[in-house]
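Take this structure first; my questions come after.
A protein chain is absent from this complex, but the other protein chains hold their places.
== chain A ==
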Amino acid sequence: QTGVAKSAFSTDAAPNTLSEITTYNNFYEFGLDKGDPARNARLLTTDPWGIEIGGMVDRPGSYDLADILQGAPLEERIYRFRCVEAWSMVIPWVGFELAHLLNKAGVQPGAKYVAFETLVRPEEMPGQKTAALDWPYREGLRLDEAMHPLTILATGLYGDPMPNQNGAPIRLVVPWKYGFKSIKSIVSIRLTDTQPQTTWNMQNAREYGFYSNVNPEVSHPRWSQASERRVGAGIFAGREDTLMFNGYGEQVASLYAGMDLSKDY
């Protein structure tokens, strides 16, 4: 993945180190501890890999990853990443706009939402042998969110293929939403006309809404979202203010015009 284009969407903030990005992960398929994915994800086979694209599309079917990547306009996108647990990182993803794939599949006029699913393979994903979450991990976006140029499917970071613990071989990145929306190791993408079920919303609807936009004014019921700790900033670095839409308001605020974001959290 050399010679990848730079993007005007990248932040100039200094990225976290590869070691920070690959040893501090929430990927419950490999265990609940943030160190578990780095320990357990090597078991995952990511080749061959297919994605089932279905629902309201013109060209449904099982697509091989290589075909999906054929001609995909890969870019480096250095994005802020804000976890709902109030920590954050800056991550140099390599990926392409989700819109590119959706256009390739041909979105039908009635489609309003995109639903995603993660691989289920308990023999390689030890966390799936427990009932920690209702597998498969599910996420969803409204179609306009999915088509937004900031929304990417990432296949690498720091110019190298995606490490397994970060969601290899292909994952979603939606930088203005809490990290759990950016679903990993995707095997299914469906276009629907009804709002899809999403894992954390199913787990606890009061705490995790369908939208889950980063919003310093809407507290999580159990903790404040007003500020965040930057991972890697040092023990005495303290906190920084969390920005509306994680700092991407200029690009995405218009998507939510007229909505009450304290209700549609």
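By definition in this document, a residue touches a chain if its C-beta (ideal position, glycine included) is under 8 Å from a C-beta of that chain, and two chains touch if they have at least 3 such contacts; residues count from 1.
The criterion applied here is as follows: contacts and distances are computed from a predicted model.
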> UniProt name of the unshown chain, from "NADH-quinone oxidoreductase subunit K", "Protein-methionine-sulfoxide reductase heme-binding subunit MsrQ", "Ni/Fe hydrogenase subunit alpha" or "Glutamate transport system permease protein"?
Replying inline: "Protein-methionine-sulfoxide reductase heme-binding subunit MsrQ"
>> One chain isn't shown here. Among A:39, A:121 or A:239, which residue touches it?
In response: A:239
>> Can you say which of A:41, A:94 or A:133 touches the chain missing from this structure?
In response: A:133
>> One chain is left out of this view; which of A:91, A:231 or A:252 touches it in the full complex?
In response: A:231
> Touching the left-out chain: which of A:30, A:87, A:113 or A:265?
Replying inline: A:87
> Which residues does chain A use to touch the chain missing from this display?
Replying inline: 16, 19-20, 23-24, 28, 32, 34-35, 84-85, 87, 132-133, 203, 219, 222-224, 226-227, 229, 231-232, 235-239
